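Contents: one structure, followed by commentary.
All protein chains but one are shown at their positions in the complex.
Let's look at chain A:
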Amino acid sequence: MTTRTTTPPALHVRDVTVRFAGLTALDDVSFTVAPGTLHAVIGPNGAGKSTCFNVLSGLYRPARGSVRLGDEELTRLAPHRIAALGVARTFQNIVTTQGTVADNLMLGRHVLSRSGFAASALRLPRALREQREHLAAARGIAELTGLGEHFETPVALLSYGDRKRVELARALCLEPRVLLLDEPVAGMNAAERARTAEVVRDIRAELGLSVVLVEHDMGLVMRLADEVTVLDFGKAIAHGTPDEVRGDPEVLRAYLGTETTGEDAA
């Protein structure tokens, strides 16, 4: 497997503001994902976590602020250009396409392969060779994510947990430098959660990529994250290591809804 670079560049989010017709979904949000770390973005429902991801992957254009990957400005780029720079994501609700697991994973190889309409239509040797190579790489990633035995299975026949893992594997097929995971264990049972957590930890260790994680499962966040950013009503209210964030009175207020007198909340 060819990897892009050994260490990914840092992802800088600076003063990002997103408004939807008067509603401010993100308000001056800034954080930095240090190279190779797992950065969790948490917060109550409607805090702006998914909006944040949509800005990072180019689906929303912020009204203000910038997103940079190393020296590359991502803010004004179309989603497919951002993908080509090595930013891959999964979705909160599963978004797979028709076909087998292999078909879905091969979509993940899109930016890494080149065959166009003419080469594929005429089945030129180089198109066929490219297809074979990428199929082998996709199979490897399926093994890595525990989907090896389902490689030829239509996605529609898989269990919920497996389909969520197909999304994860598809994102990995991009060989990303930054991986955005939007609630990767939502709706999973305990065993599936543990399995996915293990996969996330393994791929980080093995591929050395940066991960941005949005998740409601606090146990998972606290175990996996190097750093945490807490959003509430579109504002970043806290940053820090899991332990720092856990004790932060603002965070407790956001989650438990108590008054801001610190002693009460603790």
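The rule is simple: a contact is a pair of C-beta atoms (placed from the backbone, for glycine too) under 8 Å apart; a residue touches a chain by one contact, two chains touch by 3 or more; residues count from 1.
The rule is simple: contacts and distances are computed from a predicted model.
Peer 1: Can you match the unshown chain of the complex to its UniProt protein name from these: "Cytochrome b561 bacterial/Ni-hydrogenase domain-containing protein", "Nitrogenase molybdenum-iron protein beta chain", "Branched-chain amino acid ABC transporter permease" or "Cysteine desulfurase"?
Peer 2: Result for the unshown chain: "Branched-chain amino acid ABC transporter permease".
Peer 1: Looking at the full complex, which residue from A:G48, A:G108 or A:G234 touches the chain that isn't shown here?
Peer 2: A:G108
Peer 1: Thinking of the whole complex, not just what is shown, which of A:L23, A:L122 or A:A205 touches the missing chain?
Peer 2: Candidates A:L23, A:L122 or A:A205; residue touching the omitted chain: A:L122.
Peer 1: Considering the complete complex, identify which of A:A10, A:A84, A:A186 or A:I237 is in touch with the unshown chain.
Peer 2: Selected residue, touching the omitted chain: A:A84.
Peer 1: What residues on chain A make contact with the chain left out of this view?
Peer 2: Interface with the chain not displayed, on the chain A side: 57-59, 78-80, 82-84, 88-89, 91, 95-99, 103, 106-111, 113, 115-117, 119-123, 127, 130-131, 170, 174.
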